[in-house]
Structures are given as C-alpha cells and as structure tokens.
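Only a single protein chain was left out; the remaining protein chains are all shown in position.
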Amino acid sequence: MSLLEIKHVSKRFGGLKAISDVCFSVRPGEMAFIVGPNGAGKTTLFNLITGVFHPDSGSIHFDGRDITNLAPDRAAKLGIGRTFQIVKPLRNLTVLENVMLGAFLRTSSPSKAEQEAIKVLKFLQMEKVLHLPARGMGLPMLKRLEIARALATKPKLVLLDEVVAGLPTSEAIQLAMLLKRLPEWGISAIGGIEHVMQVVMRVADRVVVLDHGTLIAEGLPRDVVHRPEVIEAYLGSKYKEIVL
Amino acid sequence: MKRWHFILAGIFFLPALLVPLVVQSDYTLQVLFRVFLFAAMGLAWNLVGGYTGQLSLGHAAYFGVGAYSLALFSKAGVSPWVSVLLGMVLAMFSAAVIGSISFRLRGPYFALCTIAFAEVLRLTAKNLPNLTGGDVGVQVPLLFPHSSTKAFYISGVLLTLIVLALTAWIERSRFGYYLLAIREDQDAALAVGVNTARCKLWILLISAALTAIGGALYASLFLYIVPDQVLAMEISTEIAIVAMLGGAGTLIGPLVGSITLETASEIFKNFFKEANLLIYGVLIVVVVLFLPEGIVGTIANKLRLFKSAPIAPFATPEPPDPEEEAQRAVISE
Partner (left out) sequence: MNWFYSTIQAVLNGLLTGALYGLIAMGMALIFGVMRIVNFAHGAFLMLGMYATYVLFQTTGISPYYGFPLAGAVLFVIGYTTYMGLLRPIRGQVDFMVILLTMGLALIITDGVQLIFGADYHQISIPLLSKNIRIGSEISINAPWLVSFAIAAVLAAVLYFVVTHTMFGRAARAIAQNRYAAPLMGINVNRVQAISFGIGSAAAGIAGALLLPVFYLFPDVGNQFKLKSFVMVVLGGMGSIQGAAIAGLVLGVVESLTSLYWGNEWALAVDFVIFILVLSLKPSGIFGSQRA
C-alpha cells in the first residue's frame, strides 16, 4: 500500500509544461529521491503535492485520501511536511520558537510544543542554538531549522527540497546520515536533489530522475546513474557515448 | 505570566485609576482620556499590525462604525450601551468584508485597500444626510449618567487594561505564535498547517470590535460627531503611528507610544500653535528613519531584555544573501 501515489500528473504555467504525465509512488518507510537538473520540475512537484499549486490533470493520493486539490495547510494537517528550497525561517523568532510553530500543529499547549521542539532540535544536533534568533544564522543551520520545523509537525511523509544544496560536502553527508534515520521515527521522505550524488548514493532507497518535467528513469541509485538517458539529461548527448 | 508582570501592571494602573481624585481640571482629564483611548486603539491595531504584520491604514472605519452606531441606534431608541454592543457587531461585520478583500493583497496594496474602504465609509456618511446627518453631524448620547470627564477617563484606563491583558494572553497562546508566523512568512506558516486566512480574519474581527468601543467612547465624550472627525484618515494614521512609535509587535509599545505622542502633541500645540502638524510629520519621519522598532523595541534590543529574538519586524533586514536573492529573483515558483 503506497503512502503517496502520484498518477499522471501534469502542470503547465502559461506556455511552459512544468510537469508532464508524472507517475510515481512512495511506500511507507521509504526514502525516495527525485533527481534532476535545475528546472527539471522538482520544486513544482513538491508544490503540487503540498497543495501550493493544483495539477491540471492527474491525481495525487496520500494515505488513501485524494489530496489533489487540497490547500497547503490541510496537507500539513494530514501529515505531509516540507522544507523550502529557499529557506523560510521566521527571522524575528528564535530557533526554538520556529520549531515550536511546527509542534503546535499537534498540540495547543505552548509548554508541550516547547518540549517537542527541543526533542526535534536535539535529534538534529542543534541544542546550542536553541535561543538564538533565526535572523543572521548561517545557511547550514537554517537548512536544519527547516527540517526541524517540518519534523515537529510529526509528519508521515516529509518533502526535503534541496536540503543539502549549498552545504560543504562534509556537512551534507553528515546531515544525510541523520536523515537516513527518519524511517526509524516512522517518517518516510522524498528528497529533491540536483547534484550532490554522494548523499543520494548513501541515503536513497529508490531514485527517480526528472528531466524537463518528465520522469525518465526509476530504480536503485547505483543502477539509475548509469543509464544513458540520465547521463544525457545531465551532460548532454555528446557524452552519452563517451561514458558508456 | 510571571508574577512581576502583574506587579508592574498594578504599579502603573492602580495610580492611573486614582488620578481623578487628584486632578480636577476637566481639560487635563480630557487629555489623559485621549492618551489612554489612543493607547487602547493602538493596542487593538497592534494585534493586526504589529503581531500579524497586516499594516492597516483604515482602522478609522471601525472607530467610526462604533461612533455612528452609538449615535444612530440610540436615536432609534436603543439604549446606549446596547448600541455600543451593536457597534461592535457591525464593526466585526465590516471587518469581515474588508478583510476578505484586503487580505488577498500583499505589500502596499493591502494598506491602500484599507484606506479605500475607510474613505468609502467616510464619504458615504457625508453623502447620506438623511441617515447620518451628513456633514452637519449627529448627536451622541451620554454613556455615563453624569457628564463626567472623570468617568470617561476611567473608562479609557479600563479599556486599555482590557486590551493589554487580551494582547498578553494572545501573545502567549498558540494563536499568538500563529500570528507571528503569518507576519514572518505566510508560506512557511501554511506549510506547518496554519490556516492563515482564518487567523487573519479572526484577529481583525477582534481588533475591529475593540476599536469600535473606542470610537463609541470618543463620540460620547464629544456628544456630537461628523464624518470628517471619526472616519478621517487622520484617525487611522494616529492609531498606526501610536503603535509604530511605541513599538509595533511589542506588548506595551502602543501604550508608551500614546503617552509620548499625546504629550508631544500637547507641547507642540502650546508652543508652536500653527506648526503642530509639521512637528507631527517630523516625528513620523524620525520614527521611520531612526526608530523603526519603536521606542520599546529599540530599548529592548539595546538591553537584550527579551529572551526571544530582537523585535525588529519592520526594520532593515540583514543584508540579503546574494545567492539567495539571485535565486529568488530568477526562480518564478
């Protein structure tokens, strides 16, 4: 039984077909990665899943329910969490308060929200910055803050959009190993990533390759990266012959 | 709430309530009434403006609805205090209409829309003399049996206390956090399950109802109102300035702002007579250029008084991360 089921979803913006007839699904406890060059449509797909946009055609089902035309806050309540590619911290609040916001989805008591938030922040090794304002923090911490806030909502599925982009490789791998533990907490994840393949190789159970809005490959990480279509998408057709 | 908060409030408000025992001058009491009335109005505005980041320049609409409700319902035979209540209901209804349209707009469009609504109300009041008395105005009944400025002053203090307490309660609740989230980043708020539209509407309704009470009190003190007095943009601006000067988004900011502004205004009126608007304008410019966090905000930041982040919701943000800004400019979604 799939947790998330995307069937024949398409979306166009004016003349641009951003997503074309994409089908894919995520099973509970799985870590799937959507890989693709910039502009491939990863963020659009995430926006479609979370309800920021609605597909022109096709359907999206989550946990058995049709969420195709749901609003973002309803999607969050149903258990879909997300991070944003361009981080959106609440700058005039502290790190703790930022994460408490996520926790408030499941409790209305500020003290319980605080406890939950601290738990999540400990998991992400952010205890030291609990009471610092989000304003002025460096990108690596802000990326973790995004994740923490999403995790505090106790999602069943979390969408991680370019969550390691811009981080030095060592940081990226460190973060990835943390994320690998998400299924232990009962959280499935879909990551969107452009090029940090070290992360994908280490963490992903399954990889799906998106190019110009269409799904061009799917499978285990080490298989997919060798496929000619994938190499062509990233490097251009010239290199297809050379690499093989 | 910590114990010392209550003590501090007591230290301020108990003497405030006892002032009429000492001060006999009607004029002084009127000025003090104005201080507390606009403090309460500023606090009510602060809920929508300071905490939720929706910077309305049309709060005179609710002020005026409260004032005119008192006048017109009483004229129709309803008892004054019930008229005030009806005024609150009408104001909330207006807020629902105004909010449903304005909240869809971002940035300057929102402020302009709120101005437009307030102006439509003002012009309608002016142009329907059979209903509202038009520019000639309409009488307002006394809310307090004896024409006592003292009673008005006390009501002003009590109203301020009520709105202050309400603000403090909201500040510490989940709703309060949600409002802050809406101010900081609506998309992030949506992503964690906040129903932003509903929250914005609710806080505007609350703010409008409180502002309407203020309008009714104000109207009753003067016993007579005209549209250019209670529905004027000057009222909207004063309410917003009181909050911004004191510190929008802080708890006691509007109170500090009102005390400062009204005191300054009295001084200007006495020394500069004709130029008091000019000084007012200078004050606004000074606040924007040098005190964007308001008095309370600036002090709090300097002393790091608050456990949480510096309160600077409307000041210059940190220098934009060039990569982030470039991404933002190029990525359309």
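We call the chains A and B, going by the order they appear; numbering starts again at 1 in every chain.
Keep this in mind: a contact is a pair of C-beta atoms (placed from the backbone, for glycine too) under 8 Å apart; a residue touches a chain by one contact, two chains touch by 3 or more.
As the structure is a computational prediction, the values presented were derived from the model and not from experiment.
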Can you list the shown chains that the hidden chain touches? B
Among the options B:A197, B:I284 or B:I299, the absent chain makes contact with B:I284
Among B:T28, B:T237 or B:N301, exactly one should touch the missing chain; which is it? B:T237
Looking at the whole complex, which of B:L8, B:V82 or B:I101 touches the chain that is not displayed? B:I101
Over the whole complex, note the residues of chain B touching the chain we left out. 55, 57, 101, 104-109, 111-113, 115-117, 119-120, 123-124, 126-127, 237, 240-241, 244, 274-275, 277-278, 280-285, 287-289, 292, 313-317, 325-326, 329
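Basically, only the chains that are shown with their structure count from here on.
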Length of the line joining the C-alpha centres of chain A and chain B, rounded to whole Å: 41
Can you check the complex and tell me which residues of chain A touch chain B? 13, 43-44, 47, 50, 52-53, 71-74, 76-77, 81-82, 84-94, 97, 100-102, 104-105, 108-110, 113, 131, 133-136, 139, 149-150, 152-153, 166
Chain B residues within the chain A interface of the complex: 172-174, 177-178, 180-181, 183-185, 187-196, 249, 307-313, 317-318, 321, 323-324, 327-328, 331-333
